[in-house]
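Only a single protein chain was left out; the remaining protein chains are all shown in position.
For chain A:
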Amino acid sequence: MKKSFKAIIQAIIVIMALLTVAAWHTSNAAAADTSLQRVKQRGELIVVTSPDYPPYEFMVNENGKSKMVGMDIDVAKKVAKDLHVKLVMKSMNFDSLLVAIQTGKADMAIGGINPTNERRQSVDFSKIYYSGGQSFLINSKDVNKYKSAKNLKGATIGAQTGTLQYGLAKKRIPNSTVKGMDKSTDLVLALKTNKIDALGIEKPTAEAYVKNDPTLKMISSGYNLNKNDVGAAMAFKKGSGSLVNAVNKSVDQIQKKHLTDKYLAAAGKYMKVNTVNTSMFHYWTYFAKGVEYTLLISLVSTFFGVVLGVILALMRFSKQKWVRGLAISYTEFIRGTPLMVQVMFVYFGIGVVINIPALISGMIAVSLNSGAYVAEIIRGGINSVATGQTEAAESLGLTKRDMMQYVVLPQAFRNIWPALGNEFISLIKESSIVSIIGVTDLIYQLNIVRADTYRGVIPIFVAMVLYFIMTFALTRILNHYEGKMKHAG
């Protein structure tokens, strides 16, 4: 007992060491600056953004087709055009944007990112292409209470986690409580439902909300800020001097010709397109795509989770101690870490060595995670098969393998069918975590619809109903087969 415990600890240490090596590899990957050369050779500029931040970047629903638009997208287009390469846009959580460029998932990140000193420690920035300024959104009914930012003393202020607004509110508004959330759509909802008193947000975004929602008003931030804290710049992996220089040429032109004014005007038009029809039916293709991806991820992950689970469970019955130890360590490690961290690790961590697309990364992470849980279910199932069964098989001269394949596993699966069904159903719900790396599952699509329509609650309700329909239908199907299997026994 003690020995096997030691083996587990050892295996975990080995895993940790490998992770450390991978992390070290990440931070030391850039030796020579080949950033521009690589983009040119590939003929593509890969740009990552978080399209839930109008008018900077958001999704627009044009004739049933979804498309990414906004000022930043136009800036990126111009940059790609000036570099004579194709533009490839990727979407992700705002929190993940800088990680994405650091790990080489993209050449450049754009998204109203303020080039603060803290951020400059970890990434390179282009020149500032746009200076928006900071502001607060408040409820219209509070206009007399919060005439200016000075009145916000002691108030509860919301801001997007990981943004400049968050840090500023903490530092500059005396006695305030700052609430951070991932999505600006959630924050607006929090404001409208009085969970927060004011929302720190970029001026152009605030303007967009005020235009589309009469219950909201904007007040100036009153912050006296340095240019770096208000301007938006594009971010690159450290050591990308050549690419940054090339991009700065485009920024110079944008500044000189005041192109951002033109871009913002175009974004405004798109925002009107979005809000002409905010009925959820209008957005059904978004939800349909979300359901499709959610089901796809759950299905694929359940399949590979079961395959991996069987392998791990069989490893637990191996004669070799190290094989058993490996299976135990794996299971313990996976069950001891959150799925969200695993998803990010596969996408960003493993991605340093081999570049895996977000959808595949999500499926891999969820499968690896599910495998550990399924292994335990299967192990229980194998143990639940009566010993008389294995004795009968042995007495007939069957090999261990045949015994497992023909006698034990089929019976084990029949016993654990309900538990496996539950695992599949919980995957439908848990797989929503992959939205953080930009996989367009139902949660991701939900946030897009919320950002586009400025409607906070209805899309959540739609998603809830859709999840319920999926899990309920599945429960029915599984029950049906469970009944059938009982019949056969």
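Simple rule for what comes next: a residue touches a chain if its C-beta (ideal position, glycine included) is under 8 Å from a C-beta of that chain, and two chains touch if they have at least 3 such contacts; residues count from 1.
Note that contacts and distances are computed from a predicted model.
**Q** Just to verify: the chain that's not displayed, which of "ABC superfamily ATP binding cassette transporter, ABC protein", "Ni,Fe-hydrogenase III large subunit", "Urease accessory protein UreG" or "Xanthine dehydrogenase family protein subunit M" does UniProt list as its protein name?
**A** "ABC superfamily ATP binding cassette transporter, ABC protein"
**Q** Looking at A:Glu62, A:Asp252 or A:Glu394, which residue reaches the missing chain?
**A** Per the contact definition at the top, the residue touching the missing chain is A:Glu394.
**Q** Pick from A:Lys77, A:Lys238, A:Arg324 or A:Arg414: which residue touches the chain that isn't shown?
**A** Answering carefully, the residue with contact to the hidden chain is A:Arg414.
**Q** If you put the missing chain back, which residues of chain A would it touch?
**A** Where chain A meets the chain not shown: residues 386, 388-389, 391-399, 402, 406-407, 410-411, 414, 488-489.
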